[in-house]
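Subset of chains shown; positions unchanged.
A, B and C label the chains in the order they appear, each numbered from 1.
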């Protein structure tokens, strides 16, 4: 899964650079991130599924890869992730079905599959 | 709450027109909508919260008004809706904080308030 | 039709300002506009219908109002404009159905109606 490895590699490198540059803007962003995805009234799993849907809306492959992984780590099943993507497809039409292809590839990379019927 | 009344009025009128015109494209969309928000692996409430977050990402007031109302009708609390909006703010920065103002106004119109501390 | 009158008024005023300011950037844009919508291999009518579809994709009410009017002035029927909007709805999903409401209102303001069945 080369594309996913490249996304992970670029994310790590950029994160290290932003931190090394002591960017206070980036530090504020990290604070937003921490707070947005902490368990709250909504469980982290559901917050990550919201983010997965937004990732499709924003046509962001790196975001899809990250938030789908986080959702799955927090217990989301294939069906749950897929339904989040379907919501994004409803709101985004044909353009979103194109972006959604990558969500399937991320789920494959995680060996996430539908429960046997 | 005039703006919200106007959104509701325009939605109803357009829906009636699309149906009267026998638009098959719109009929396909209604099928997408029905399927996307039916209870499934994810409860309708969580699907509507995903849609609320996407509505902020897409800067769509009518979408916010609709999906927040649907989420609340399906049992979502103020805190749950607000955390969905916060996820959208994390992913969308300052531009999203502007759009998110309307989400607060929708919640006011629904008399939805934080649980007393 | 107050909203449409306001759009027309604001367009005229801004155009006059950009011209009075002798903006060369705006002058280049006017050259793009003239060339893009002149009859060519595609008739002006079909170019304006493409622009109407793009206007929905870009969520631009002023663009919808202008390009639908231009399309109709170049001979487009209600059905032709509506099918252009349907293409945008296919590609843009629920978000586009919201924007498309205004296209119907523009057609009403032009007294454009479906041919009697």
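Convention: a contact is a pair of C-beta atoms (placed from the backbone, for glycine too) under 8 Å apart; a residue touches a chain by one contact, two chains touch by 3 or more.
In this text, all values refer to a predicted model and were calculated from it rather than measured experimentally.
Engineer: Number of identical chains in the whole complex, 3 of which are shown?
Structural biologist: 6
As a working rule, only the chains that are shown with their structure count from here on.
Engineer: Can you compute the centre-to-centre distance for subunit A and subunit B, using the mean CA position of each chain? Integer Å is fine.
Structural biologist: Measuring from centre to centre gives 21 Å for this pair.
Engineer: Using the average of all C-alpha atoms in each chain as its centre, how far is it in Å between subunit A and subunit C?
Structural biologist: 36
Engineer: Mark out which residues of subunit A touch at least two other chains, giving numbers and ranges.
Structural biologist: 89-92
Engineer: Using the touch rule from the top, collect the residues of subunit C that touch subunit A in their complex.
Structural biologist: 89-96
Engineer: Going by the contact rule set out above, which residues of subunit B touch subunit C in the complex?
Structural biologist: 10-11, 13-14, 17-18, 21, 23, 25-26, 28-29, 32-33, 58-60, 62-63
Engineer: Which part of subunit B faces subunit A closely enough to touch in the complex?
Structural biologist: Its residues touching subunit A are 32-33, 35-37, 40-42, 46-47, 49-51, 53-55, 57-58, 63, 77, 79-80, 82-84, 86-92.
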